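Missing here: one protein chain of the complex. Every other protein chain is in place.
Right, chain A next:
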Amino acid sequence: MAMRPLLLLPEIVLFLGGLAVLVSGSFLPRTRQWVTRAIAAVALVAAAILAAVDLPSPAQPAMEGTFTVDTATGVARIVAALGTLIVLALASDEVAGSPRESETYALFLFSTTGTLVLAGADDLLVVVVGFLLASIPLYGLIGIARTPRGAEAAMKTYLLGALFGILLLLGVTLLYGVSATTSYADLTGRLAEAPQGVVAAGVVAVLGGLMFKAGGIPGHFWVPDAAEGAGGAVAAFLTTVPKIGAMVAAYRLIAMLPDTLAWPLLVAVLAVASMTLGNLAAYWQTDPRRLLGWSTVSQVGYLLVPVAVAGRSDLALPSLLLYLAGYTVTNLAAFAVTTAFPDRRDLDSYRGMGRARPWLGASLVVALLGLVGTPPTVVFAGKLTTTAAAWDGGLAWLAVLVFVNTVISLFYYLRWIASVYGRGEPPARTLPEGAFVPRAWSATAAVVTSALSLVLGIGAGVLWSVFSI
């Protein structure tokens, strides 16, 4: 076992990029802060390229076996880096010229690094490190807009994050206590012989921590508030990127566990709870970002479906990665539409948008129907393969519940679409400004990501062959 730090080059690039952004930002005048944005973008693209170069090689351990560089890590790196790149585009409209521009970009990069550490972690202690590195910048990001709602959301997220962080540490302690190791490679065998009650408590606590990061039940309470209270770009980031690391980490955790307890059932129950609660809570939301916030809670439920059959179906890991990639693109497309019209914070205020801005209207339709899982968007391919994986792994009922929930979710997404294409003018109380004048970067990002969601859906076969190396 060797350190082989070069295997972590994408993470290193992102972190150093963050530092460079932070340092150069404090020396640059307010009007030239765009340079920091360029640095951040270069770091993200470089990380994605480095990860793509590494992707075809077989799994390699790094840092003395505590970190794995395999297909899952590689895909998570690419998706997270490109996802954050899109978030940067959304932020260009929002924070350009604001007092904390470079700090925002730096925090994005640090949090993305944390997510990637989580994704590759093959050791419980590294999971903790990744958790903290991904979470702490996030607290700052949520509050950085300095609005009352932002402050409330930051506080809520911080308190919950502290609670679940402690829970995570407790779980790690318990598992270490009964196995005398934190490395996944040794845990499988030792946990099989350990007292099952302690193992169960420990795993549930660790999983709880990861669910906080992913924004699924039981750690979901902060998601809708943060999505509503934080700035648009931050909301897009926190509902998308952290999930990538958390879901891959959850997959590795479940796949590592010995077959002594009914882990698939536990994860399946969490999945059903997340998707059902997220969908029902989203029903009558009127703020589009809060609606999307709840929708992401339900999406975590769908993402947990392949995790439930980790190691029991060959389809599980590729389908998880496919869903993650598809979800990232599609969810960012939906958020991009909300950041294109940052003042329209009511579904009714979108009335007439479809006619005034046909391309953005079409993007929103693709994004929302994509989140439902309508073909041919990429989330459909993800949903199809994840449910096939669940069925293949012996959880046919879970597959059925996924589709029942999909129907439930259709209604609130359609509410938004109906308002976009509804006739008449927006009601006066919701009208911030007359015409629909979208912010340039966000509008472009929305069109590009929604087109990407279609292209990836049609080309899902290519993605699949990459993901199942």
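Here is the rule we use: a contact is a pair of C-beta atoms (placed from the backbone, for glycine too) under 8 Å apart; a residue touches a chain by one contact, two chains touch by 3 or more; residues count from 1.
Everything that follows uses one rule, which is that contacts and distances are computed from a predicted model.
The chain not displayed here is annotated in its UniProt record as "NADH-quinone oxidoreductase subunit M", chosen from "NADH-quinone oxidoreductase subunit M", "ABC transporter ATP-binding protein", "Phosphoribosylformylglycinamidine synthase subunit PurL" or "SpoVR family protein".
Contact with the chain not shown here comes from a single listed residue; of A:92, A:363 or A:385, that residue is A:385. Residue in contact with the omitted chain (choice from A:274, A:295 or A:374): A:374. One chain of the complex is left out; on chain A, the residues touching it are 315, 318, 369, 374-376, 380-381, 384-385, 387-388, 391-392, 396, 399-400, 403-404, 406-407, 410-411, 414, 418, 421-422, 460-461, 464-465, 468.
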